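For this depiction, one protein chain was excluded, whereas all remaining protein chains were kept in their positions.
The letters A, B and C name the chains in turn, as written, and every chain counts its residues from 1.
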């Protein structure tokens, strides 16, 4: 690959967009040539929108329109935009020949029939759902190579699928009881638009569960694990933590009788042998949010009660990084044949 | 006084309104007979608006209108409403004969000319500005007795005036340099309406100054101290703390050469002799927000550099209580001849 | 009952001790006549230890010794002390004839054999374990009447047992899978002694699970539910929230096929008919920590997936109040025949 790839970010005003821009500023192979908003009608400097970026980049964020985008002729497009917006613009953007990494949920579920219930709209391009590569990078490197449409996984789904997929593949799980995923996320996961639920006073010194039995990441996790999407098989409960960044997931599952903690750890070590962003916690220390906040790591650990085979998996990621922007970059790296962690340390 | 006084709260959906209701529920002499909103168009149970109140009170919050209010025939009205709303409804509510405690700024400044600059509207009732009693309770008991319109002080102003008024009265202040008030408030002070500035992620793990040289509590403090409203005399800078409740003010002032810390402490002790809600910190421990959060106390302390007469005053209140609802109740108590702290412990 | 009961608090320097004192100050029937520390060697005023209490109470906290206690001749003793300390002093304190409410875990488990594993010491008084009343007030009023030794439940255990006991009694639970209790607590639950794990920087902006499969509240919950203490039946995982106060427990359980949400709600309503401190959330709003922080309430709610019988129970308490001091007072009220909520609103 000669020269840096012309790259744009659409959805540059949100938190994921901002993190993408921070990462792109230091990326050797991608050159940020445009930043767009799916909402605002006027151009604003990125430093006005995100004063954090002052002195790091001197670029305006433009209202998105397809003609401007076409003129810029990007080779790589990141969409950090609402589901409906991505659903709408992806088909025509694909025609430009650019590689698209979509951080929304618009192309994550292969089954179009799930969209009305979980996303509130009819999906008009079931064909693209089949073509899109679900970019949980560590498990999809082959499909990602030269992919044109990459569906970047949900933050909660990432935190749960990373440790569980190798265990499912290894056939370790008993089907006697549901996999129960009790996940807790910081507030950046709820986006930047002010709302009663993200008001400081409503969040601080409090804690709450939400979307019981019906969060949209549930079918995404079921799809990723290859299990039926019902609560006898899989339960996922998100909670809102009074912190800015990070997800910790506590997952309860029953393993087959002979499976030991060492089996789990070695299965993980094999699965993540070439995955420098996954850290397996093998001692008594379990993952905590503070160890991953601000980093691209996914930390995973487990404890097993040998008498019963009951296991508890704990995983931690930064929801804006491994749960969004970093994984998007990993996916773009993989699509263009770069090392998985380029620009992510 | 026979029987409990029929009392209503207008502005029951906000934080100050909620605190007023909590306090009224336990008040021996006031009976909460109505709750109103200046904004919402439909009745909602108070427990739906403020789930904290579930099981404490069974009352609907109604859209405010004057006819309904008249039917209820309240003897005591608390307005925890926007400035413009209070400005508009106070004149006709006064005609009902009820005592009004207005928690907004609409009747705090005696000089009507300040309203356009500091509040953004022309004041149409300068006559009422002269009649309204500024209810910094500990200093206004006499005027409060039988008062009909009470302007409840601003939260920042309360935290600064409480310790300073006795020192000004004692003639302790040198006029060589401005009184500099560096105040820090929790987010409830910014109200409950969602905004970019109160989004959890924008506030948490951060801190900022705002409204430099132009916060509307500046002329209120100047008026309370009886000093000119200019920055060679008085500077007030508010800051936003990543906490829910509480104000800590650090005030810098130069005292006359002979004034000692013991002079200040004894002046305070005299001034607050009959004021059980004011606590004078006389040791090395200075006031902190955690000592007053959730209480009606105002804590005050000071340190003086004897070599120079430079003094630092530290005061702390809960902005929703002594800075709003508790002081409103103190004022209502005083208006009706009840003990100042009834219902406030 | 004539006159107020002479009451002392041992362990007055900690958070639970402080909350007990705040509640006792306003209690009609109990008079706080002594405060003691199990640790400090010198008397200190309560206001120096807890500046929050300045102006509320004027009492010294004394180093505990039995002779001084005997002289005071208390009728009611609250022990907010370490497990080992309670274990040691309860036998002789019982001989004074006073009623003892022990907030530690020293007398909670009926099976003495569990103490070495879960509490790290041999229990020397298995006879007292049989006699002690486990004071989950709403379920133990009869045994509490005239009780002499009351074991105040653990904070986590309270949050989980309150909603679950009525469901177990009703026979609603399937035994196909473990009851999984994923609980999250604020930092006051970890006590006041400074430690690496309670350092602000280690807790703030983070979140972690701890004591997986081995927290001492596990056998307490099993005992309260009347189920075996093994992980095929019951799993309890505590987590540390970056907040001061409050516990939210998310409990996963499988109900028998026919059980509906309405069955659960009406079972709760019956069970808590005369329990004003329990609030059943019957709408879409689930309990959240902010609704109970600073109050004595226990809020409970549930969601059921009718297709599968999988249920999620959410409960919230203030760990220092219903999880400690308020329940201690409820228990003392019950022991002396007073209304359960005296002094708790």
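Convention: a contact is a pair of C-beta atoms (placed from the backbone, for glycine too) under 8 Å apart; a residue touches a chain by one contact, two chains touch by 3 or more.
Everything numeric here is computed off the predicted structure, so don't read it as measured data.
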**Complete:** Touch with the missing chain holds, among B:63, B:194 or B:242, for B:242
**Among C:54, C:152 or C:188, the residue in touch with the chain that has been omitted** = C:188
**Request:** Could I get the residues of chain B that touch the absent chain, sorted low to high?
**Result:** 176-178, 180, 182, 184, 186, 202, 204-210, 212-213, 230-232, 235, 237, 239, 241-246, 248, 250, 252, 286-290, 293, 303, 305, 307-308, 310, 312, 314
**Item:** Contact footprint on chain C, counting only the chain that is left out
**Value:** 15, 187-188, 192, 194-196, 198-205, 242-244
**Asked** Tell me, which residues in chain A touch the chain that this view leaves out?
**Response** 26, 48, 51-52, 54-56, 204-205, 276, 279, 285, 288, 290-291, 294-295, 297, 299, 345
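The rule we apply is simple: only the chains that are shown with their structure count from here on.
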**Two chains sharing the most C-beta contacts** = A-C
**Request:** Could you give the separation in Å between the centres of chain B and chain C, each centre being the mean of its C-alpha atoms?
**Result:** 37
**Asked** Quick one: chain A and chain B, Cα centre-to-centre, how many Å?
**Response** 46
**Prompt:** How many Å are there between the centre of chain A and the centre of chain C, using C-alpha atoms for each centre?
**Reply:** 40
**Prompt:** chain A: which residues touch two or more other chains?
**Reply:** 202, 204-205, 242-244
